[in-house]
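Submitted below is the structure of interest, expressed as structure tokens.
Coming up: chain A.
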Amino acid sequence: MISKLLLAATTATALCFAAYANAQEVKGEVIHQWTSAAESAGVKVLAQKFTELGGTWIDNAISGGPNARSTAVNRVVGGNPPAAMLFNTGAQFVELQDNGLLRDLTDTAKADNWQNKMPAALLNSGVVDGEIWALPISGNGANWFWFNKPILDKIGVAKPKNWDEVFAALDKAKAAGLTPFAPSGEPRWQRLMFNAVVLAVAGRDTYDAVIYKRDASAVRGEKFKAAVKVFEKLRDFADAGTPGRSWPDSTNLVISGKALMTQGGTWLNGAFAAAGKTAGTDYECAIINPEQGMVISGDVFLFPEPKNAAMTKAQDLLLKAFADVPTQTAFAVANGTIPILKGADTSKLNPCIAEASRFFNDPKLSTGSDQMMFTPAIVGAVEDAITRFANKGGLTAEQFIEAYAKGLSAS
Partner candidate 1 sequence: MSPANTHAPVRRNALAAPLSRMLVYLLLIVTAIVALVPLYVMIVTAFKSMEEIRSGTLLSLPHSFGFEHWWKAWNSACTGLRCEGLKVGFVNSFLITVPSVVLAIAAGAVTGYALSFWRVRFANVLFTAMLIGGFFPYQVLIYPLVRITSTIGLFNSLAGVIFVHVVFALPVVTLLFRNYFASIPIDLFKAARVDGAGYWRFFFSILLPMSVPMIAVAGILQVTFIWNDYIVGLVFGGINYAPMTVQLNNIVHSTYGEREYNVEMAATLLTSIIPLLVYFTSGRWFVRGVASGAVKG
Partner candidate 2 sequence: MTGVQLRNLGIRYGQVEVLRGIDLDIPASEFIVLLGPSGCGKSTLLNAIAGLQDVAEGQILIGRHDMTNVEPKNRGIAMVFQSYALYPRMSVRGNLSFGLKVAKVAGPEIEKRVAHVAKMLQIEPLLDRKPSELSGGQRQRVAIGRAVVRDAGVFLFDEPLSNLDAQLRSDLRVEIKRLHQRLRSTMIYVTHDQIEAMTLADRIVVMKDRIIQQQGTPDEIYNRPANTFVARFVGSPAMNFLDGTIKGGDAVVDGQAVPIAAALSLPLADGRKVIVGIRPEDMAIHADDTGSGLTVEVDVVEPMGPEKLVWCKRGDIGLSVKAPSSATVRPGDRVQLGLAEKKLHIFDKETGKRI
């Protein structure tokens, strides 16, 4: 009885708040996982532009991609969707689109000329049956290796460009009593590193066969096996503290001169920058075997099917802000990611990002990440296999190859 009364009372209170929130304003709530300092600076750029256009930005930052995405999905399913929500580029959104929960952006894209504004590969990742459902917002290169420059100088080697040079440098660092390699021990970054090794060792053809075509025979082929061997060798250079270590902690080991090398996407650049380090003098970034290209990953904004005219209006303004070239570029600079729109002014970019941008805009030198092509189920299955291999005492190379091949058909 009492519980019912109280429930009624709280409901009434909640309704009051809801009524209050419905005041005539173009409110756009955006769910995203950008919570670090650099990311927040990026968000600020987007929010400012939206405000300029007459909107009121409602910021809903939730740390951790999976947290943010499942919250957003629950909001959509619960009938109270945000105006826009951040997903990773790739197949994550397909089912939402399939259930009619997303807004079709085809017309907006045509009107705003997206076709000519951004690389086709990126735009196409948001296309289902010829219709556009996602707006790319950020781009990253995933297969970078990062080095502490003073250590490179100390052990007398130049920035490595191929595997022989990498292993030579690692050997020397080890001999000098330093941690040669400090990768992150979290499964998703291990997956990222494995992909980097596959592209660099097995080559673009094998990489594309595995990632784009999910070709199990390519996985069982010799080239892939060679990549697995390199990965294994690399793994053995990793320090004891690797398992479970986050990438910022790993990066810190390189920044502070305790380790020579780590692996990670262009976002590591932000960590170096935040520590006041300068590319070329304090640290180096490199893609090994760069002729094979760069693995692109990124984020897209999705726009749930609007509930009312006000929400449509808010989405229109958000779309306009996000696809605005100067805004996007300023966002990328602040965020430390690659500007994705053509005609961006790249002069202010940090050398590492500028280099990444060059790869990014050259279709011959860029290819999609597994997350762009695989369903989350396959990403997960493959990730399980990789992390079991990436930690000592897990799978043997042969077992791992089988597990990986099997993972490609997960659903």
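In picking the candidates, the idea was that all candidates are chains of the complex that A comes from, given by their letters.
What we mean here is this: a contact is a pair of C-beta atoms (placed from the backbone, for glycine too) under 8 Å apart; a residue touches a chain by one contact, two chains touch by 3 or more; residues count from 1.
Everything quoted here is computed from the prediction, not taken from an experiment.
Q: Need the partner of chain A in this complex, chosen from 1 or 2. Which is it?
A: 1
Q: For the complex, which residues does chain A have touching candidate 1?
A: 1-3, 6-7, 10-11, 13-14, 17-18, 21, 29, 32-40, 43-44, 47, 57-65, 67, 70-71, 74-75, 77-80, 246-249, 252, 256, 267, 270-271, 274-275
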